[in-house]
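Written below as structure tokens is the structure these notes are about.
Of the protein chains in this complex, all but one are displayed in their positions.
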Amino acid sequence: MLGVTFISFLLMVYFGPDKTYELLGKNPTEEQIREVRHELGYDRPFLVRYGDYLRELVTFDLGLSDSNGEPVAAILARTLPVSLALVLPGFVIGNLLGLALGLLAAWYRGKWLDKLVMSASVVGMSISFIVIIIGLQILLCTPYGLNLFPVRGWQVDGPGSYLYYVTVPTLALVLVTLGYNTRFYRAVMAEEIERDHIRTLRAYGASPAEQLFKHVLKNSLVPVLTRIMFSIPFVVISGSLLLESYFGIPGIGLVTFNAITSGDQPILKAVVGLTGILFVVALMINDMLYSLVDPRIARP
Amino acid sequence: MLKIKILLILLVPLMAGGCGQPPATGDVSPAKIYRHAMDGAPGSLDPAQAASIYANFVVVNIYDTLYRYKYLARPYQLQPNLAAAMPEISEDGLEVTIRLRQGVHFINDPAFEDGTGREIKAHDFVYSIKRHFDPVTRAQGAWLWQQRIEGLDRWKAEGSDYDLEVSGLRALDDYTVQIRLTRPFPQLIHTLTQGFAAIVPREAVEKYGQMLASHPVGSGPFMLTSRDSVRVVMVRNPHYRKEPFDLADEGFDHAIHEAWGLQKLQGKSPPFLDQLEIEFINEGAARWNAFSAGEVDFIKVPVSQFDSILSRREPPQLKPELAERFHFEASSESGFIYTNFNMADERIGYHPDPGQDRRNQALRCAMVKAFDWTRSNETFFYKIGRVFPGVLTPAVPEYDAAGDTSYIQRDLEGARQLLAENGWNEETLPVLEYGFPNGVTERQSFEQFRNFMTDAGYPADKIRPLIFATYGDYQRAYSAGKVPLINSSWTMDYPDAENLVQLYYGPNASPGTNSANYNNPEYNRLYEASIAMHESPERTAIYRQMNQLLMEDCASITGISRTLLFMWNKDFAMKPDRSFLGGYFMRFVDLAESLNDAP
Partner (left out) sequence: MMRETWQRLKSDPYGLSGLIVVSVFFLIASCVWSGLLGQGWYEVSGTRWEGISAEHWFGTNLIGQDILQRTLFGTATAFEVGLTVTICSTLLGTVMGALSGWYNHSWLDEIILWLKGVLDAIPFYLFAAAVAFALQGSPWAMHVAMIVTFWTTTARIIRGEVIRIKQRGFIEAARAIGLPGLKTVFRHVLPNTFHLLLVQASIVFVAAINTEVILSFLGLGIQDGVSWGLMLAESSQEVLAGHFGNFLAAGTALFLLLMGFNLLADALQDALDSRRIVR
């Protein structure tokens, strides 16, 4: 955790973007440049700034945005729910669909269905996120395609408008993750299905559903959950960064992107710290899940 | 599997409900809503930090300034806003006395003693200007007044104590402000129309500090209700002063404004809207789609759409099927785009050796000749931008429409000849970096620029991109003299050509606005001689002479003023503006239909 904050602080803040010139008036003097740098705290020693950062993170006193003076905590509180609402459906559907397809492929391993699913997933893996986003936009949001959904924006005030704005980003997210997810889940399931006790079950004539749900899924819960847990911080930050900057959605990704391009360090510091925390939390939850799930894996 | 699906069906609306915005609360449901689209987002809404046109747009709607521009008169004319009348200016031009309207109140806010907005007094204006000279404010407008108002710079040097009086900036009584200048400053009143000069109550600054930037407390026609990174929403300020609209006084002209339904505003008191929304949509295509889908009522048409909306270019005319539904206006921007040579760079600028200095000048002039304005105009501005020689844009009266245009005509032969005559060839030509902040259009401009130069024989690998992740980083680099070719744009701060010619005044060199670091003693002398002058034939002659000097030295490849096309929904009676009037026009926007219904 300390490492994450240290390296990210070093890179994002110490060597990071500089807001001085954005805050200067026209025809500034050297003295005014020094003044602004002083106001922004750029002239303080590295360790002092880093110490302040740690204190801010621990006390959750994240300061005010350099761009618009809003408290960073308020910005996060406003944008995080938007990002979650944006990526959650895609994340859930992508994983469930991947799980289902992976299971299907593993079950019919070597049959044509398996080959079809696996070929499709390789195709899916080979399309760049950007291409998917632009392609979907052409197909669904413009007069050159179906023109059903908005090109951009996020004016959600009910389930209807939510679906209206979230559909295209969700589809993009599902498409880009599905290939990877399917392959991963197939590999996990295939290993599980090959295990002796499943074979035994099969030999004893247990119904396929019983085999699948009672044993295969249950036993592969650990790797599946691990993957899901660890991808959460990344999907929330990285996925939303692209989706939100492309679709103009006021979530944490767009805020981060704007902070990068305008040098708004208080926001960058908070986002990096937050992901570090998320990661550690994911790690802890994962450990907990292990201890919860593990004893139940009874090996015959 | 089935269970999961059901769960999902249950989950989706649940999340939607959880994340949606609460419906607008209030006793009256908003009836008249106007949705404006802007191509950028404001940063801070603190007037002292309202440096961008986007921030200015919002700030002048939430706060009050002493002056504004007339709604319809062009060229722009000053009009009292919170001031009761035009200022009284002493003979020598050094003492300016301004009287304020009485009985104008700030909006209600917990910052005030009993939560109700108190009356605005002259000392509020004094306080608001002083804030720019207090480092804690992080203000960006001090450059407008520094070295110009008596005692203000000293006040700052002595520690910015608001209890100390500044001799040149005083409240004579509750409703009278007196400004004493150190030297004549004809543009002073123009600066008082800017968001920078908007009036802020001290109570709010003390209560909210930096957070004032997102929690404005003003007295303008609208009040902020919400903002995020993609929109602001404002509602009408119910206590805004009653000021009946006077067509003639605002510069109404039947020939121009007849079709836009403005006549019916006569005698009504703005603001006319109940709710004002401003959407920030950077990408042109997305902005256009939002407009065509009816999600916004006004748009600055992105260049990529010019093809599809115009039936004619000169003058620009809307296609008939669009003209049925939308009003349309083409106007020249109040600024220009240009590429400066860094004159402080010995590879391309001034050189201590006179021979090399001359050769460098020849190189610059050859590059000016190699630049193809026609093509650039066609590529990026659909051929309707206005190219002009030098720094005097077509928007100012000093522009010489009949002047010599050879400076902006491409002359490849001349460029090659100039290079050859001065011993420039593939080996001797220097490697030059062309700087730009990251962006698709910026990169395209660079690649086109490089092509123009290679056409004249400049080796392609000797013109290199220097890309910066943020605009601020780019600014820092060229201010430090690290960029020989500086691609920039300038937006005028007030409608006076002084704001253009100061761009090449020697003492304004980096980190000032003179990024070319141009320093011609003759030019400087002429500028200083004209500083106290108002617009006049005499001053025009001087400015044109300065323009000529600039072109002889080939200090910049300049320039083009973009033609902006505006379209707006016919449901609204309005005349939009994006330059000096800017956000001030919004108080005059009304629904055309409601005007017809009015008795």
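In order of appearance the chains are A and B, and numbering begins at 1 in each one.
Operating definition for what follows: a contact is a pair of C-beta atoms (placed from the backbone, for glycine too) under 8 Å apart; a residue touches a chain by one contact, two chains touch by 3 or more.
What you see is a predicted model, and the numbers here were worked out from it, not measured in a lab.
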For the chain not depicted, the shown chains it touches: A, B
Candidate in contact with the missing chain, chosen from A:167, A:219 or A:256: A:256
Full-complex contact with the absent chain, from B:451, B:524 or B:545: B:451
Of B:225, B:409 or B:438, the residue in touch with the unshown chain: B:438
Option touching the unshown chain, where A:41, A:71, A:135 or A:223 are the choices: A:135
Contacts of chain A with the absent chain, listed as residue ranges: 3-4, 7-8, 11-12, 15-17, 110, 114-115, 118-119, 122-123, 125-131, 134-135, 137-138, 142, 144, 151, 233-234, 237-238, 241-242, 245-246, 256-257, 260-261, 271-272, 275-276, 279-280
In chain B, positions touching the absent partner: 283-286, 288-289, 304-305, 307-308, 378-379, 438-441, 443-444, 447-448, 450-451, 454, 460, 464-469, 473
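Going forward, only the chains that are shown with their structure count from here on.
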Computed distance of Cα centres, chain B from chain A, in Å: 38
Interfacial residue positions of chain A with respect to chain B in the complex: 17-28, 30, 32-33, 35-36, 38-39, 64, 67-71, 78-79, 81-82, 84-85, 88-89, 92-93, 96, 100, 141-142, 150-159, 161-163, 248-250, 254-255, 258, 260-263
Footprint of chain A on chain B - complex, ascending: 1, 4, 8, 11-13, 15-21, 23, 41-46, 49, 51, 135-136, 138-144, 210-214, 228-230, 279, 281-283, 285-286, 289-290, 293, 295, 438, 469-473, 475-476, 479, 493, 508, 511-513
